[in-house]
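All protein chains but one are shown at their positions in the complex.
After this line comes subunit A, so read on.
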Amino acid sequence: MSTRLRELIRSVRACKTAAEERALVAKESAAIRASLKDAEAHYSHRNVAKLMYLHMLGYPTHWGQMECVTLIARASFPEKRIGYLGLMVLLDERQEVTMMVTNTIKNDLKHRNHFIAGLALCALGNICTAEMARDVAPEVASLLHSKNSYVRKKAALCSVRIVKKVPDLADEFVPGTSELLSDRHHGVLLCAVTLALELCVLDQAHVTHFRKHVPVLVKILMSLIRAGYSAEHDVGGHADPFLQVKLLRLLAKLGAGDADASDAMSDVLANVASNTDGSKNAGNAILYEAVNAIIGTESVGGLRVLAVNILGRFLGNKDNNIRYVALNTLAKVVAVDTQAVQRHRHTIVECVKDSDVTIRRSALQLVYALVNDSNIKTLAKELLDYLGVADVEFKSDLTRRIAQLITKYAPDRRWHVDTMVELLSKGGSYVAEEEARDFIVLITNSPELQGYAGRALFRAAFESEQHSNRFQLSAVAAWVLGEYGDAVVAQSTRLQGEVHTVIAEADVVKLLESILGDYHAPTAVKQVAITALAKLGTRFKTQTSAVRGAMGKVGTSANVELQQRASEFCGIFDRGPALAVPLLERLPPFVMKSKEALHGVAGRGKHEGTAVHSAPGGGGGTAGGVGDLLGDFAGLDDSVPSSAAAGGTGGGADLLGDLMAGYDATPGYAATPTGASVDPLADLMGGVSMQPTTTATAADPFAGGAAAADPLGDLMGTGAPLLAPQTRPQPAADPLADLMGGIAATPAAPPPMNAAAFDGAPPAATPSFIAFAKDGVEVSFVCAKPDPMDPSKTTVTATTVNRGGVPLLGYVLQAAVPKTMSLSMRAASGDSIPANGTVTQRLDVTNSQHGTKALAMRLRLAWNAGGAAVVEQATVDFPPGL
């Protein structure tokens, strides 16, 4: 026995609990299923209606979908209608069932009764698939010419759906659309304009086609404006605003990029813009669209002024909706006419503080676009104020934008420093590391501001001690205080008008200690702090013991990284100032990169294997042959120019390498997408021996000047007495060698300190073999097992020799290994090979199936010889036993 739909709804509503409702629905579903099974034809429309209801309540109804298909095929209108309704509600275009109705729909499209044709069109418009679209396109296109307006308008919108699904079919509908554009029926006209708009969006060729209709469209629009009151289409005193809006939209599309068409419509646009009454929403909708059309087309100046004035009026409107559209449209105008928008700056900035998040968001976007050299100070202040109260979801984007704007428009560096410090203290952890790094780069390059910046950061860090998101600020402050601690405390660096702060050496040390003692601070920040502390230990003569004390405390830290580092620093201090002072020397200024250069480096860094790649040889760019020798030396040693890389080979036992390289392992601080050459923090880490530039011509801070005090010089000097004995005082080398001997107690010895031993360094190096040789380019591999305990790891040193007479430019070596192995490639020692020159590159391979599968590798080499690009591929035959 079947209940009526109304009964079902009533009983569902009467259910007091969800469980009761579920039970009722289950019972009813069973009844419907039984009824479907018994094929009770006279109930099937009722069943489908109930299914729709259950579907709306969120219960599964897929088992009844077929019933819709049956109903659609019936002859009577009510049954067909409920069938189509069910089809649209219960199904969507992705279900296979829709395939089965194509035929019925096709027949119904041709039905004499226009209501049935209407039903079929409606269903098509809502759930038509690409295949269906192909099948029925001719029928629908012919219905565009139907005598009945009801069918015509439905067919037009149905065509919109069809051309969206299958853009290839668009041409079939173009003639019909053209005809409909002069239809007298408002509904049909509206649908025709919609269809024309869709066709124009799909293909620029259609835009050209429909341009010839501009006069007709203009006439229709004009008659709508001039028309007196007609009850049928009137909304708030405007004749059919929906049609007006659509017409304006189509005109904007047709006028864009075409002066003649724009000219033809300028009169009517001016008419709409000046005669439409903006006191009601409908009128504003039309005005808004008219403004869009004026901006979008090639309008003359006067018209544009009119449009911007309308937007200005909108901005002053009390209705938030109107203000919102004004903000959005101004954002479009700002690209073409900034001056016009600048006039409304104050109102826009007010909107940033609106209580409505939708308004705030739009206003913010607009403010970003409005910033320029002349107003950066006021707007940055407004934005920073807003940062304090902004929603959490806005903050990271906001801080990034503010930092970008500051960098781009800062009038002077002092202001830049002030604002960045404020950003760091207000934006907290929302400030991206990249911005923090850029800021540090700026400070290193502004000697006159280092003390000032340090004091400002000190104050900010001191004040924000209780904030939960202060760590980005702490990191930057610790770094700057560590580097420029002496300038911070020196009164001589005070600038005019600076807030008077007297900072004692003890205060700075205390601040760093408090960061180190903070349980919430991330390890990365503490690592910066401990290095800073170590640096201050050599600079603040009065604080040496305090620093030692703090180091000692960290030396018992549960964090292995910190503990090790603290112990190492203690070790360095124990050796006395002869070692500590040069080692903890201030870093040279980092190279300031313009944004473009940054991107360039990032792009190149992509196909270089590792994040840390300092230029080998680049570090030794002293005048004359020494640099070259050093470069060669570095090149010989499987391209491990930096102690960072050395730390890798030394299995963690190498004190110096670790000290420097340890930072590389710090999550988030070293692995930078832009590459290490512009990464000050990574430099800090690799710092003492890495030169942050890839160009050998750049000024070399290590080699230029005090060689004895130069840690790189020491490191290299100890290793290369043969190469440059005259420039490398021996005493400087001794403590370091001592230190190595003293602390590195692991059998896996650090890279030995003389050139002779260096050659023998890889413990189990195999003789070299040729991996690739062609056209005078020869790649030889030397394989070594860096870790005797783990035979799965292999270090391959690839040396490319150019035996041809032509220098090779843009040389790139790429390698691929099977999935069972992992490969990491270090940077090559260069990207060009002069005739008879060499380039080396280190590859670390880990074979997870060592013993069962031999090493395998494919190489891809690319270079440019004498203007011709060459790409070669080769498979490497490794000698057995690897």
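Going forward, a residue touches a chain if its C-beta (ideal position, glycine included) is under 8 Å from a C-beta of that chain, and two chains touch if they have at least 3 such contacts; residues count from 1.
Note that contacts and distances are computed from a predicted model.
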By UniProt, of "LSM complex subunit LSM3", "Exosome complex component RRP40", "AP complex subunit sigma" or "Cilia- and flagella-associated protein 53", the chain left out is "AP complex subunit sigma"
Residue among A:Ser11, A:Asn126, A:Ser146 or A:Gln564 touching the omitted chain: A:Asn126
Residue of A:Glu67, A:Glu289, A:Glu382 or A:Glu513 in touch with the missing chain, whole complex considered: A:Glu289
Contact with the hidden chain (one of A:Ile32, A:Val89, A:Ala475 or A:Val488): A:Val89
Given the full complex, what residues of subunit A touch the hidden partner chain? 6, 9, 13, 49, 52-53, 56, 58, 60, 77-78, 81-82, 85, 88-89, 92-94, 115, 121-122, 125-127, 150, 153-154, 157-158, 160-161, 186-187, 190-191, 194, 231-233, 235, 240-243, 245, 249, 281-282, 284-285, 288-289, 292, 320-325, 355-359, 361
